[in-house]
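Apart from one protein chain that is not included, each protein chain of the complex appears where it belongs.
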Amino acid sequence: MYPDLRVGMVGYAFMGAAHSQAWRTVNHAFDLPLQARMSVVCGRSADQVAHAATRLGWAGHTTDWRSLVESDEIDLIDICTPGDTHAEIALAALAAGKHVLCEKPLANSVAEAREMAAAAAQAQSHGVRAMCGFNYRRVPAVALMRDLVARGRIGAIRHVRATYLQDWIVDPEFPLVWRLRKEIAGSGALGDIGAHIVDLTQFVTGQSITTVSALTETFVRSRPLPSESAGLAASANGTVLGDVTVDDAALFLARLDGGAVATYEATRFATGRKNALRVELNGALGSLAFDFERMNELEFYDATGPGAEQGFTRILVTEPDHPYVAAWWPPGHGLGYEHSFTHEVRDLIEDIAAGRDPAPSFADALQVQLVLDAVEQSAASGAWTDVETVLEPA
Amino acid sequence: MYPDLRVGMVGYAFMGAAHSQAWRTVNHAFDLPLQARMSVVCGRSADQVAHAATRLGWAGHTTDWRSLVESDEIDLIDICTPGDTHAEIALAALAAGKHVLCEKPLANSVAEAREMAAAAAQAQSHGVRAMCGFNYRRVPAVALMRDLVARGRIGAIRHVRATYLQDWIVDPEFPLVWRLRKEIAGSGALGDIGAHIVDLTQFVTGQSITTVSALTETFVRSRPLPSESAGLAASANGTVLGDVTVDDAALFLARLDGGAVATYEATRFATGRKNALRVELNGALGSLAFDFERMNELEFYDATGPGAEQGFTRILVTEPDHPYVAAWWPPGHGLGYEHSFTHEVRDLIEDIAAGRDPAPSFADALQVQLVLDAVEQSAASGAWTDVETVLEPA
Amino acid sequence: MYPDLRVGMVGYAFMGAAHSQAWRTVNHAFDLPLQARMSVVCGRSADQVAHAATRLGWAGHTTDWRSLVESDEIDLIDICTPGDTHAEIALAALAAGKHVLCEKPLANSVAEAREMAAAAAQAQSHGVRAMCGFNYRRVPAVALMRDLVARGRIGAIRHVRATYLQDWIVDPEFPLVWRLRKEIAGSGALGDIGAHIVDLTQFVTGQSITTVSALTETFVRSRPLPSESAGLAASANGTVLGDVTVDDAALFLARLDGGAVATYEATRFATGRKNALRVELNGALGSLAFDFERMNELEFYDATGPGAEQGFTRILVTEPDHPYVAAWWPPGHGLGYEHSFTHEVRDLIEDIAAGRDPAPSFADALQVQLVLDAVEQSAASGAWTDVETVLEPA
Partner (left out) sequence: MYPDLRVGMVGYAFMGAAHSQAWRTVNHAFDLPLQARMSVVCGRSADQVAHAATRLGWAGHTTDWRSLVESDEIDLIDICTPGDTHAEIALAALAAGKHVLCEKPLANSVAEAREMAAAAAQAQSHGVRAMCGFNYRRVPAVALMRDLVARGRIGAIRHVRATYLQDWIVDPEFPLVWRLRKEIAGSGALGDIGAHIVDLTQFVTGQSITTVSALTETFVRSRPLPSESAGLAASANGTVLGDVTVDDAALFLARLDGGAVATYEATRFATGRKNALRVELNGALGSLAFDFERMNELEFYDATGPGAEQGFTRILVTEPDHPYVAAWWPPGHGLGYEHSFTHEVRDLIEDIAAGRDPAPSFADALQVQLVLDAVEQSAASGAWTDVETVLEPA
């Protein structure tokens, strides 16, 4: 039998449910050197966290995250709370020698993210691992995209074109949930979904964004206060209005350090687009395109083949020779959103067992935060804004 | 706490793994009146079944299916073995008063299927439930397709066009696995995947196939004997050849009792098509099209809307108001193949708790078997062959 | 200056308009050894044909097709009338030493088609050329499909899957136009559009259909008599009904002489499908798929490439190295339906100038007619029906 990896998870809403499914599944799909144990889930309300423990399958539950991170019965802290609490929990967990998996965005401010990255670097010297949960890196089609770029299949990259389009608050009567309040969420579409395309494009290209010109917009500036919410759904509470203090949409131009130019767009107002995380790369030798609405597909244009046969090849990324896929079903039997989390914790478990640093590191996530910060600065000033670099060139 | 539903599963290969994931997940995704327990898994090899129990997450294991079906510690038998053993196990389980979930095809012969349907009908009078595992019915897009037909949104159905295209044995060096041997598998593409499109089209249309004209073909008539296999993958064992005794492809025309005409095609030789289960229905008022390679989408043509705006609407079947979806993730976060099994056992659990007969019943599955039998007869005789009806009109 | 090719066209409805656009355009797009001249258009009504001459751009007009085919001022007769008149006109034209381009289907009966093929064979010995107008062969994507098959890129063909789906008479109030009357049209969907997919699949595969099992159906058996019609559009004339004497849909299974098995379906009742001529070929080394609704694209699966990069490649058949395309616009600037006719007359002009026999010959078209005849016989008898072969193996 393999040694246990005892997990304590903080937060149990949308992200907590997704992570729970991952922890529950990972050792059944993959043969791993550690056995994940769903030990304790933590939340603020005793009643609700007890219910969540049952529903999500955790052995225990608590309302005291500080004792959880200090517990000798826990090896890893999985942080699934809103962004305003990430730093405090993560810093305490790292200080207590616990491995940390922290949902994105790493923090609500660069200052916090910087502190977290520093703590992670220090903890690393004691064999403690920290990872930020940019789960889309673990979609098989995205991992294949990264592989093809790394193998030079599209040559020098000229263009990056990234959008993350949703429409869940187009209705002006949709209430003022926490994701629309700056003090909790940090930012709006920018940090929630823009962070994903910043990380994803830096990951697949191997390049860093160096400078940005941005605009942000809040189309609906006040909304009814919410009565209750669950996941991204919520209902309004009568006619009392509150101010939306985050962006509904963020658009920016960018340059990357490998010479590519880029457009980015994150919005919650793209009517009919439910979760359209799309990335296209155009290189000197080919192109790659991904759309999460068809997450089991990758489009690849190979400009080096016979001319009359060239075109975008729709690769069904469901075959045993594709990343992560051999663990699952026969050819053509697609995976879903949740598998990205299962792959994430699979990689994390393997890295912990091997004594390797997982990616994306907190430093990677800080770098994303610095981009988001530059975007906000640029949107405010109207000027191109350079991104500070914390990462050494790969 | 809810009462337990203690499951004993026979077989632990591809289907066993898929069912295990479903049993493990179902009570975490859905709020259900019974709590599934993964009690015992059963297989022929003591070593392998012990390993499977660990890997797939079953509390116990055994090599004796007869004692399993008689055990007082088991409420439901889940049959995931090849088709030649379905009848014996299912009959014994029903006789022992156990609920039964039996993978498709129900049996390798009409005679067996008939006996099983009769046993299920008798068991039903004692409150024992039997269901056949045509999992594709539980893909949300397929369930939505059924809803739209039932609500009259496409009117009287004129055409059914169904294919199930795979390519996993195009290579003539692929070995002679059990699925290519008639004595174990019953038939080839016809029973393995053709059964799915027969059931699926009868389900979504609410119509039964009444007569068929068929051809079957075996393109590669001998293959190397296998050394080992896992799932649909396998490796060959040198140069000793054996005869392929099943069809590689089955094609047939059909008429349905509601007036539709149809084409069906099941093949393992459609190079590049990995799991292309496709169904299109054309009705007097609209059309519907589904392709499992894009399982989170349904195409709907509504001929009753404004003329200049008509077209096939690509419905992303990932929204809370779609069948099964509210239990999962936010809008646009797609599901995968395995979710069809989770939905299947969810419906089964609800039916058992409610004292309702689940669908598809063994009689439904016998009806599918009668179609397959008519197809084989027609392919042999060259004549149109009528399908015996066991089902009363809905 | 190049010598003239003086054309006399009989018929000026939908097909006449399409051919006129082709004759008008061909020498401007292509550099050809003969200069087409739109000399005379012929029709039954003096008023209407005069009007058509102006509208379609013909120098002269006549109501006397017999004098037209005998005229010394005419080199080629282009037959665009309904199928019941093809034989008489074509035979007279060939007898008069005129080249003939005859719209498909070649004739309404095998007997007529046989006579026409014999006459064409005899005329050939005098340097007179005859071609049947299966224009879809000249869509660049179809021509590319043919090239790829001929070059062995998909290997031995296992499966042919062909549909031609339209929906223009789904409405039961659509009137009884000539295309729905057997005495004029010969057959319904079978001859009108089924003929195209029979020719097209025989063309792209290089194989001939040897045997068929068919069903035909007429969903709406009586319709209002028409008041007037234009192209495929028409309006009804009150409540007087007449009998539909042709098929609304024809479905058949087939075997081809190279070992492939096939499904064919032609229908005018596929709601929402406007002109969905689709052909898919699955071979031992790859697959090809074409859909006329996206006529500038061809999908190609190459199973010989790197495994993890395989998929269906969407070739935009709009590049200079694709068949016919260099004559037109820059990369990516798509062509339309009418260009298939321009390419058809381009090839015909080049063949005439070179003293070559054009394809499809009348013998090719007779072979199509023999398939249609076998389909009708099979639909009537319920038995598999062999197709007589007039063509020698290629």
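Every chain is named by a letter (A, B and C) in the order it is written, and numbering of its residues begins at 1.
The rule is short, and it goes like this: a residue touches a chain if its C-beta (ideal position, glycine included) is under 8 Å from a C-beta of that chain, and two chains touch if they have at least 3 such contacts.
Just so it is clear, the structure is predicted and the values come from calculations on it, not from any experiment.
May I ask which residue of B:319, B:350 or B:386 touches the chain that does not appear here?
B:319
Would you mind spotting which of A:150, A:284, A:326 or A:354 touches the chain that isn't drawn?
Of all options in A:150, A:284, A:326 or A:354, contact with the hidden chain holds for A:284.
Decide which residue listed in C:316, C:353 or C:390 touches the omitted chain of the complex.
C:316
Out of A:269, A:292, A:329 or A:362, which touches the unshown chain?
With A:269, A:292, A:329 or A:362 as choices, the missing chain is touched by A:269.
List every residue of subunit B that touches the chain not included in the displayed model.
Output for subunit B: 144, 148, 153, 300, 302, 307-316, 319, 321-322.
Need a quick check: the contact residues on subunit A for the chain that isn't drawn.
The list for subunit A reads 154, 158-159, 161, 163, 165, 167, 170, 213-215, 217, 219, 249, 251-253, 255, 259, 261-263, 265, 267, 269-273, 282-287, 301, 303, 310-312, 382-384.
Could you list which residues of subunit C touch the chain missing from the display?
14, 18, 20-21, 24-25, 28, 31, 55-57, 166-168, 231-233, 273-276, 292-296, 316, 318-320, 328-339
Assume only the chains that are shown with their structure count from here on.
Same or different: do the copies subunit A and subunit B touch each other through matching residue numbers, with over half of them shared?
Here the answer is same, because the shared fraction of interface numbers exceeds one half.
Between subunit B and subunit C, what is the separation of their C-alpha centroids in Å?
Once rounded, the distance between the two centres reads 41 Å.
With centres defined as the mean C-alpha position, give me the subunit A-subunit B separation in Å.
One centre to the other, that is 35 Å.
Could you list which residues of subunit C touch at least two other chains?
310-312
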